[in-house]
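A protein chain is absent from this complex, but the other protein chains hold their places.
After this line comes subunit A, so read on.
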Amino acid sequence: MTLAPETTDLKVRLRLADGWFTACDLGALLPGRGVAALLPDGRQVALFRDRSGALYAIDNRDPFTGAAVLSRGLTGTHRGRPFVASPLLKQRFDLASGQCLDDEAVRVATYEVKAA
């Protein structure tokens, strides 16, 4: 799936408790670079897109520092799994499961996400 972002009007949508929420244009997501979106209840979500076009959404808050910055980390692939590294103290989080790869006891929330 390699759609040129500027020729589509696809939106990035998240599943919340009460249905699908539109976060932004797909074109706003550069592969490898995240953005943050504000949810209606005041929570923040970090959205990512990898080079194959797959989308990921996790809680934006870095559990190690409390700052809402996970969307600003660098992404990568570790043993075939996508991850983001916190820009503050560099812990890695699995983008699909939210599991922290450096500390078993820590996990961030994830959201179902699609382009439609």
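Please note the rule applied: contacts are C-beta pairs under 8 Å (C-beta built on N, C-alpha and C of every residue); 3 or more make two chains touch, one makes a residue touch a chain; residues count from 1.
In this section, contacts and distances are computed from a predicted model.
Missing chain, UniProt name from the options "Carbon starvation protein A", "Tryptophan synthase beta chain", "Spermidine putrescine ABC transporter, permease protein" or "assimilatory sulfite reductase (ferredoxin)": "assimilatory sulfite reductase (ferredoxin)". Contacts to the hidden chain, counted on subunit A, fall at residues 22-24, 28, 30-33, 35-38, 42, 44, 47, 50-51, 61, 63-69, 72-78, 80, 82, 85, 87-92, 102-103, 105-106.
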